[in-house]
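Rather than the whole complex, this shows some of its chains in their spots.
By letter and in written order, the chains are A and B; residue numbering begins at 1 in each of them.
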Amino acid sequence: MVWCRVVQRFSVETTAHSQMVDITPSVIEAVTDSGASSGLCFLHVLHTTAGLTINENADPSVQTDILDGLERIVPFEASYRHREGNSDAHIKATLVGFSEALFIERGSLLLGTWQGIYLCEFDGPRRRQVVVKIVPEG
Amino acid sequence: MVWCRVVQRFSVETTAHSQMVDITPSVIEAVTDSGASSGLCFLHVLHTTAGLTINENADPSVQTDILDGLERIVPFEASYRHREGNSDAHIKATLVGFSEALFIERGSLLLGTWQGIYLCEFDGPRRRQVVVKIVPEG
């Protein structure tokens, strides 16, 4: 068993100021394309006002509740110093995080039943870049 | 040095609605069982209303303060849309995160003196699944 890299990159066009975009299909495609039967899948978003998280893939109102909840925690308007007017997005992204490390088993992502992978847009709409590195085993 | 996978899975029975369960012993056991002297240990919880974090392993009141602090930030009751009544748990889990990547050195986990690994239950009591992948070196 050896370490082989498979790096991919995909972009996500967000359409709202705050939005959670389900990127699970893109990640599954990257895993499938790699041919890896088992291993690890690393994701990283190349921005500072968008993040990556995992959450429920069934009821879309969960996404609304997460975005609304984050807005209550870190309001868009507050006494921020940064003049670009997106300080809340920087804080939200740091809270959510920029990376994920997922398991690959039997040729597909090992996710819980209700787990989907989301790009969290906090300062959109924008085009966002996500890089994927797949480390196959065997 | 080659990449060898060792995957394990363990379950955690939580006993309260909100709870931090010290899973460090289970992770150490997985590392020991793997025989790895150095490498990486990846953890992932297969849920959307529970998370993984690292925090103080000494005074249990730190865990209480963390859970209370998260409850102040994301109250159980608010104007959520998701009808299952656990939107706060989804938000808390996204804030805490679902994965950890830890170092293995000299046959054991490389943790700081006060670091323990915790499963954070936000919608319990439930049985939770944690998967562990150990990547030994050498």
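Structure notes:
Note that contacts are C-beta pairs under 8 Å (C-beta built on N, C-alpha and C of every residue); 3 or more make two chains touch, one makes a residue touch a chain.
Bear in mind that the values here come from a model prediction, so they are computed numbers and not experimental data.
Sequence-identical chains in the complete complex of this entry number 3, based on the file rather than the 2 shown.
We take it that only the chains that are shown with their structure count from here on.
Note: centroid distance chain A to chain B, computed from Cα atoms, is 19 Å. Residues 1-3, 38-40, 53-56, 59, 61-62, 64-66, 68-70, 72-73, 95-97, 100-103, 105, 110-115, 135, 137-138 of chain A are the ones that touch chain B when the two sit in their complex. Partner chain A is touched in their complex by these residues of chain B: 2-5, 7, 42, 44-48, 73-74, 78-84, 87-88, 90-91, 93-95, 97-99, 101, 129, 131, 133, 135.
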